[in-house]
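Excluded from the complex is one protein chain; the other protein chains are retained at their positions.
All chains are identified by letter, namely A and B, in their written order; residue positions are counted from 1 within each chain.
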Amino acid sequence: MIQDILVSGLISSSVYALLAIGFSLIFGVARIVNIAHTAFYMLGAYLFYSLLVQLGINFAIAGLLAVAGVTALSLACYKLIIEPLREHESAVLISTIALAILFQELMLLFYGGHYLGIPSTMDGAVSIAGVSIAYQRFVILVVAFVMLAATWYLLNHTRLGLAIRATANDLEVANLMGMNVHHVALATVAFSAALAAIAGVVVAPVFVVDPYMWLGPLVTMLAIVVLGGLGSVKGSVIGAFIIGFVEAITVFAVPSGAFLKGAVALSIMVAVLLLRPQGLYGVVFEEER
Amino acid sequence: MYRLRRLWVQLRTEVLVLPSRALVLAWALVLLALPLAYTDAYVLRILTLMCLFAIFAASWDLLAGYSGQVNFGHALFFGAGAYASALLTLKLGMPPWLTVFAGTAVAALLGVAVGALCLRLRGSYLSLATLAFPLIAIGLLFAFPDFSGGELGFSGLPRLINGVVPNYYLAVVTMLVLVFSLWLLADSKFGLVLHAIRDDEVAARASGINTPRYKVMVFAIAAACAGLAGGLLAHYMRVTGPFTLETALSFQVVIWGIFGGVATIYGPVVAVFILYPVTEWFGGFQAFGERRLLLFGVIVLLVLLYMPRGLAPWVRDRIETLCPRCKQRSAAWKSHCRHCSAALAPTDRPRASGPGQA
Partner (left out) sequence: MLRALLLIAALAAAPVVHAQGTIKIAVLGPMAFVQGQHHWMGAEMARDEINKAGGIAVGGRKMMLELVRADTNEILSVPDASSAVERVITRDKVDYIVGGFRTEAVLAMQEVAMDHKKLFLGVGAAHDELGMRVERDHNRYKYWFRVSPTKATDLGRTIFGVLGAVAGSIRTELKAETPKVAIVAEKAVWTEGLVKAAQANLPKMKMEVVGLWQPSAVATDVTAELSAIERAGADIVFTFVSGPVGIALGRQMGERNMKAVAFGINVEAQKDEFWGAAAGKANFVSTLDTYSEIEITPKTIAWVRAFRDRFKVSPAYTAATYDAIMLIRTAIEQAKSTKSDDLVPVLEKISYVGNGAVIEFDKRHDPIWGPGKAMGIGVQWQDGKKVAFWPPQVKGVQPFRLPSR
C-alpha cells in the first residue's frame, strides 16, 4: 500500500507541479490570476489528439507541434486581450475566465461533447516493488521531472531567469533598472503556457480528453498555488507534492471516500491559510498592503 | 396632498434630473407594468430568473466591489439559502414563507463564518481561498446523501405562490427593494467605510475604524442577500441541488459583477439583464451548435476591450458629467453643476478608454 501511495502520489504531484509553476510565474511577473491557465492544458491535449489521431503524425512531432501551437495561441491572447486591459485588474481577471469558457465552448463545437481517448504512445507496463506502472506513466514522470529541472535552470542560471525573478520581486524597480518588463512578461506567458501544454500532452494518453477537463485541475492547481504561496515557484512545487500525496493517501486509506479527495485537499489549503495567510512560501508584497 | 407634492418634488429634483436615475426609474416601471400588457409565460419565467440572479449579482458587488473582498465562492451562500430552506420545508414541514428567511439567516451565519475565517487573507489569497468553500460544501453533500439528497438534491419543494404572474411580481418586487436597499447602503456612511477599507485598510484602521467588524458585517449582508435569492430560486423551480453551489455559478457572478461595473450595485444588475437573455436566446440556434456560452464569452471579451471598467460606468460617463468642485453628477448636456453651479467644461468628462489606453 505504501508503494502504491508513493507511485501514484509522485505521478499526480509532478503533473500538478508543472501546472502550478506556470501559474505562479505568471502571477509573480504580471500579477495576473490566470484562470485560463488550465484551459491551455486542455488545448494542448486536444491539439495533440488532432495531430496524432486525426492526422496520424508521429507522436514526438505531434507533441512538439501541439506545445508550439498552444504557446503561440497564448501569446496571441496576451497581446490581443490581456495587454490592452493590463491597467484594469478586474477586467483582466474576468477576461481570463471568459477566455477559458470560450475555449471550452469552441472545443465542444469542434469535437463534440463526447470523451476522446488518445492511444498510448508506448504500450506495456513495468512492475516495481509489486506495483505495476504503465510505461506511459513513466513518460509523465520523466517529462515532468525534466521540465522541472529545466525550469530551475532557466530561473537560476540564465539572464531571462534573472529578469523574471527580478520582475517578480519588484516590477517597478526592475523597470527602472532598464529591463523591458513587457518582454519579460511575454516570455513568462509563453513559458508557462508551454508548461501547461506539455502537461496536457503527456497526460492526454492516460486520461480522458473532454471540454470540461480544465475545471478539475484548475481548482487543484489554485489550491496548490495558494498553499505554497502565490508567486513562489518553490512553494508551488512543495504545494504540488503535498496535495498530490494527500489525494493519493485519501484514495488508499479510505477507499469508499475516494470522491472526497478534492474536498480534503481544499480543506488542507484552507487550514494552512488560516495559520499562514501568505501560504507556505508566499511573499508579502508591499503594494498589496 | 402635501406628501404627494413632496414626493413629486423629490422625484423631479433627485431622480429625473439625472439621466441614469431616470433610466433606472423607467426600467423599474417597465418591469412592474409588463405583465399588464404581456403575459407570455416563457418571457416572464426568464425575467423571474433574471431578477433572482440580479439580487445574487448585486450582493456580490457589495462585497467585492465596495469592500474589495473579491469572493470567488459566492455560490456558497446562494446554495446555503436554497438548501437550508429546502431542508426546513421538507423535513420539518415548515411553510416556505418562513423557511426562505431561515435560509437567509443560515446564509448570513455562514457569511459571518467565512468572513471571520478570511479576515487575515488579502487580495488574491482571499479570492482563491473562498473558491474552495463551495467545493468543500459539495464534498460534504455527497458524503451525507441521506441528509442532503446527494447529487439529486431536493425536489418537490412547495412554491411560495402559484401562478406565473404572482411569481414574477414576487421576484421583481424583491429584486427592486433589495437592490435599492443595497444601493442606499452602499451610498451611506457604511459604504464610505467600505471604500476606505478597500483602498487602504491600514489607513482606515488608523482612522479609528473597526475594520474586522465591517469586513465581517459586509460578508454577512452580502451572504444574506445571496441566500435569499437562492431560497427564492429553489422554491420557484421547486428543486435544489449541487448546481446551486458549482464553481461555474461562482464564476458567472464574478463575470456579471465585473462586466456590469464593480462598486456600482446597479452595474451587475445591468449585466444580468443583458447577458442572461442573450445566452438563453443564443442557446436555441442550431447553426452555432446550440453552444449558448460561446457568444457569452465573445461578448464579454469584446465589451471589456472597449469598456474595461464595465458597461454601466461607461454608459454613465457618456450621459453624465462629474462636477469638478463638489463631485456631484449632472446631466452631460448641462453647462453648470446642478448643486454648486460650477461651470462644467464639456471636455472635463473622463476620457473614453479604448484598447491600448487606460
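Just so we're on the same page, a residue touches a chain if its C-beta (ideal position, glycine included) is under 8 Å from a C-beta of that chain, and two chains touch if they have at least 3 such contacts.
Please read these numbers as outputs of a predicted model, since none were measured by experiment.
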item: Chains in view touching the one left out; value: A, B
item: Sole contact to the chain not displayed, among A:131, A:162, A:190 or A:274; value: A:131
item: Touch with the omitted chain, as defined above, among A:63, A:205 or A:231; value: A:205
item: Options B:14, B:200 or B:290, residue touching the unrepresented chain; value: B:290
item: Residue of A:213, A:227 or A:265 touching the missing chain in the full complex; value: A:213
item: Where the unshown chain meets chain B, residue by residue; value: 40-42, 45-46, 49, 142, 145, 149-153, 155-156, 233, 237-239, 241, 243, 248, 280, 283-284, 286, 289-292
item: For chain A, residues in touch with the removed chain; value: 1, 4-5, 8, 11-12, 108, 112-120, 123, 125, 131-132, 134, 136-137, 205-208, 210, 212-213, 216, 248, 251-252, 255-259, 261-262
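Note that only the chains that are shown with their structure count from here on.
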item: Chain A and chain B: spacing of chain centres that average the CA atoms, whole Å; value: 32
item: Parts of chain A lying in touch with chain B, wherever the complex brings them together; value: 27, 33, 35, 81, 84-85, 87-88, 90-91, 93-95, 97-99, 101-102, 104-106, 108-109, 215, 219, 222-223, 225-226, 230, 257, 259-260, 262-264, 266-267, 269-270, 273-274, 277-279, 282, 288-289
item: Parts of chain B lying in touch with chain A, wherever the complex brings them together; value: 70, 117, 120-125, 127-129, 131-133, 135-136, 138-140, 142-143, 200-202, 247-248, 251, 254-255, 258-259, 262, 288-289, 291, 293-294, 296-298, 300-301, 304-305, 308-310, 355-356, 358
